[in-house]
Structure formats: C-alpha cells, structure tokens
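Other chains dropped; remaining ones untouched in position.
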Amino acid sequence: MIIVLRPDATTKQIDYIIKRVKKLGLKPHVSRGTERTIIGLIGPEDVLRVTPLEVFPGVEKVMPVLKPYKLVSRDFKKEDSVIKLDGGIKIGTKRIIVMAGPCAVEKKDLLLDIARKVKDAGATVLRGGAFKPRTSPYSFQGLGEKGLKYLQEVGKKVGLATITEVMDPRDVGLVAKYADILQIGARNMQNFNLLKEVGQTKKPVVLKRGMSSTIKEWFMSAEYILSEGNFDVILCERGIRTFEDMVRNTLDVTAIPLVKQLSHLPIIVDPSHATGKWGLVAPVSKAAVAAGADGLLIEVHTKPEEALSDGAQSLMPQNFQELMQQLRVISNAIGRSM
Amino acid sequence: MIIVLRPDATTKQIDYIIKRVKKLGLKPHVSRGTERTIIGLIGPEDVLRVTPLEVFPGVEKVMPVLKPYKLVSRDFKKEDSVIKLDGGIKIGTKRIIVMAGPCAVEKKDLLLDIARKVKDAGATVLRGGAFKPRTSPYSFQGLGEKGLKYLQEVGKKVGLATITEVMDPRDVGLVAKYADILQIGARNMQNFNLLKEVGQTKKPVVLKRGMSSTIKEWFMSAEYILSEGNFDVILCERGIRTFEDMVRNTLDVTAIPLVKQLSHLPIIVDPSHATGKWGLVAPVSKAAVAAGADGLLIEVHTKPEEALSDGAQSLMPQNFQELMQQLRVISNAIGRSM
C-alpha cells in the first residue's frame, strides 16, 4: 500500500499516519519527492482494508500494491486447474468442452430430442434451466424441481453430464442432488450468501461474470467459493453491459487471455446470452475458441419459435452441428481438440 | 407491438406471421410503406413476450409499444404514493425525509452516540447494516442478529425509525422482526427470490437501483414486490457504473425527475455510496433535493477513521448538521420542508 500525501500535508499529520500504521503492524517508509511525499507500507496489506486511510488528514490518495484476490490467482497456483466430472469429462485441458441445450427445461420429450442432437454433434454437457431469473415477474419462471428431474433423467439416458442454474441459497442442496454442475447466473455473481452456499458443496460451479462486473470483482466472487473449500470453479464470460445497443451485451473477448494470465481457473464463454441473436453465435464462438477459451455454453432449441425463454438466441440443431465442425477445425489449428 | 419486415420478406413469410399472431388472440394490421412493410398488432402485448418474433423468417426487428411494467407506472396510479411508518413518518410528501447513520452497526455505544447526533440534526430514520454485502470474503461481514438488536434498541431509545439491509431470502423474517424498513441493496436488485420474499411482508422496502441497471429494469424489480401485494416501495438512486473513475459511481440525478414522471413511487438518493467520498456528499445531496428527491440516505460516523466499512464516505456529525441546515433552506426554496 502506498499513501500519497497532499502537497500541504503537515509534519504533524504525517507523524499521526505513521503512528497509526505502525500500530497495525506495518513498517512505513517515507520518501520525500519534489512535488509529493509518499509513504510506502511494508507488511500484510490486508489489515489496511478496514482502515480508511483516505480520510486521514493530509492524505491525497491511497494506492494498493497487491491484488485483493489470493486463491484464484496464478501467484497462488501456477498450473492450470482441471475440473473433473463423472464420466471422465475434464474442463481446463487441451480439449475444448461444449455445453449445449435449451435455455429453459420445458417438456421432457423436447429436452430428450435436443439432448440427442447436441450429443450427436459433439457436446458433452447438457444445459437447461429449471429456475429462471427473469426481469419480469410476469415471465415464465421455470419448472423448478420437476425441471431438475427431467434434466437428470435425460442426461443419464443420453449420456451427457448436466448443468443448471441455482438462484437461491435455499435451493443449493436440491439442485446439487440432481445436477453435475451448478451454475451461478450473471445477476447473482455478487449474491454472496449464494456463493458461500455453493462453496460448501463438492459440486463444480460455473460462475458467470456479472454483466457489469470487472474482472477483479469476478475473481473476488470466485474467491468466495474457493475460500469455502470448493476449488472446482469454472469462470464464464457472457458479455458485459455497454452503450452499444445493437446486441444485448458486448462479449469481452479480451477477458479470455486476461483470465488465463492472472488465474489458474478454466474459462468458458456463453455466446448465446452475450449476443442475444442466434445469427451471431457462430462467429462469436469461433472467436472465443481462437482466443483461448476452454469451453462454450450454447443454447440450442429444436423449435426456437416456441421456446418459453430466449428463443431469439437459440441455434437450431443443424446450425449447431455445422458450428461444431468449424470449431473442431479451429481447435486443431490452435493445437487443441474438441 | 410492431413488427418491421425485411425488404425481402416473402408473402408466404408474412402470411405465416399473421396466422401465428392471430392464434395468440391479436389483431394484425399490415401497412406497406415505400421501403418496408410493417405489421401492427392490436391486443394484449403481454402474450407476445414469450413468443420470440425476431426469429420468424422475414422479420427485421420487433418494437414494443407498451411499457413492460404496470403496477409501478403512473398510468396505473396517478397520485404520488405515500409510505407511512409508525410514529407518523411519511415518505413521499412535501416533507423531505433524511435517513442517516453508520454504514455498518459495530458497537452499541457508538451507534447510540451517532443516533443521538443525527436525530438532533433532523434525521428521522436511523440506518445501519447488520448483514453487509462485501466484495471480498475477507472483509467484515456484519454482526448479524446482534446488529439488528442493537439497531432496534437504539432506534427505540432515541426515537428514530430504523432501516437495514436484508441480503438473503432466509433472513427476511428475522430482519422484518427488528427493523421498520427493509433495504434491498444494489447488488440484490435482481435477486428475484429475495424480491418476492420482501413482497410478501407488510414492511416498507427501500429498493436500491442496481449499479448497472436501467430505470426500466429497476421498475421491473419494483414490480416484483408490488405484484406480491406489497405496495410500500421506495426507490433509491445510488449511482451507476460508468467509465469515470474519479468517483466510485456516477449519481444519475436525472433519474429523479424521470422516476417522478413515470411512476407514483417515492424516490430517495444515497449520496454516500454514489460518490464514495465524504467531501462530495454535501453538494450531491443538495443537487438531489433540488432535482425533486423525496429523501436522502446518508452515512454518518463519529469516527470515520475507525469505521469497519466505508469510512471514506461517512460524514462527521458536525458536517452532517451543517448540511441539514443548508438542505432545509433549499427545501424551502423549492416549496418543500425538511
């Protein structure tokens, strides 16, 4: 932590600051420049997070030196983390994993049909929401436990692992009973009690980036899960909110290599929610893979016109199959497989 | 709802769309322009929200005519809503209400001291967090039920109503037992299960705007609470996330008159969280009152240096008192009182 003093800071003010930081167990290091005096603090920066140094008289600004996240960082763990699912599926290796399926679980037959088609095309995980966070109280809110049962049943029958969203700390146990991967949605990225709850399960967690969260905040939310003992976290970029209004959100493709540099956790991309338009899913998926994503989470629906949620962004099975073929070629071109 | 067709839309495509919308109980109205054909749909627009018209072949774009929120709208209720608390306090009248206190409840003595000072200065509601949503898992998370007890006890002793945040649907009953107003924080604005839960209580709710939520989304979240039967919702603008990095968030002062035009609900402003700097709280509070806010939610602490949360943005009691005097003069100048 570095404290930059105001040009008019008095000796008395400086002495007071020094006394206070010493009491916190830190070693202050005063350096008088031509225009500003600064105080460098040596020792555990964490103790300072609860002391608002900005309000001390004479202080102009405070600059942290260390990153606030620990367990998530590559400084903590140098090698890529690999998340293992039952059935031998691994996320975070050279093999790119595709999770696909409808936005919401609606009918069992429909889900079975979609599941077979995405499996045939090369997907290894089946997605489908049973609890749906909807902007409007009047929209379809999901089938609840019935949806979870359908998802599990279909997943087993077809031979796909399953992922589904959990929105409420009270439902974590229930969802964990049925699904192989728990998904935390963008709107819940800072629902800290929910994060703690999934951190106490043994289930892998896909943590979506909040639509206006910085990468640092995203890491801090992952830190909540890891700090509860669950290290099986997969980050998912799904677009951020910007001023551009032609698409639902702006996919932050640069986040992929940035996350890879700063963290050991795998990162996947959700091109369907990012763009909100099925016609953009294919080019954006290719970009994500080329940029180094470890996987994709794609919406596929056999009858987008009749989907109860987000039909506009769902691929038809045939388009999905074509995309998978193209992605396989790109994966090979960059030394990975699919 | 208006459907704009692509210039190359075929008669067959148009007929199919017409057939489908008729089946939904809507009356289509085709209008052929020089460059585009459009279809206006007459009837309840809501049935269309689950039908993704954008994916129908031949469709260029779909433009909703109606607002998605109902109960929150001035179309639904013309007169300003007034929220009544025990002790005769009313929010949403000519009298501007100030809620003040520390960010977090820490010690009882400290809280009592702050409460007396804000009461003397003219505040009518005491704020203080017992459950704190913190970005880092390593930060102070609040005292929990003990904090709620302190808050209630101090409020009663000093003669102030109380407001505190609830973060978890499981805690709604507990918090409602102790506090006069439930606060939903910015990060939970779209925690829909929490919204439903507070919607089922009889307690007034302060609903903070999500830091990157549009006004329309904010209204939709309020709609969740109203649609559960609780109409005592107070909106709270607390700054939105922008590219400007000199302050924590950018207070959207224009939201105040906009909300007043579009909704009957009262709106208050939190200048402390919006700016993150105590030196900006006074001018921003004055702006909020001049723009028509019905109240303010201000952080006050007797020892900001030692506050366990957000000390940098807390006013000292003396600054708060001076601010209250200035606000009283401005309130009178615009025909209101404080």
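We call the chains A and B, going by the order they appear; numbering starts again at 1 in every chain.
Note that in this section a residue touches a chain if its C-beta (ideal position, glycine included) is under 8 Å from a C-beta of that chain, and two chains touch if they have at least 3 such contacts.
Since we're looking at a predicted model, the values are computed, not measured.
Novice: 2 identical chains shown; how many in the complete assembly?
Specialist: Whole-complex copy count, per this file: 4.
Just so we're on the same page, only the chains that are shown with their structure count from here on.
Novice: How many Å are there between the centre of chain A and the centre of chain B, using C-alpha atoms for each centre?
Specialist: 26
Novice: Hey, which residues of chain B end up touching chain A in the complex?
Specialist: Of all residues in chain B, those touching chain A are 20, 46, 49-52, 54-56, 68, 133-140, 167-170, 187-188, 190-193, 196, 211-212, 217, 220, 223-224, 227, 241, 277-278, 304-312, 314.
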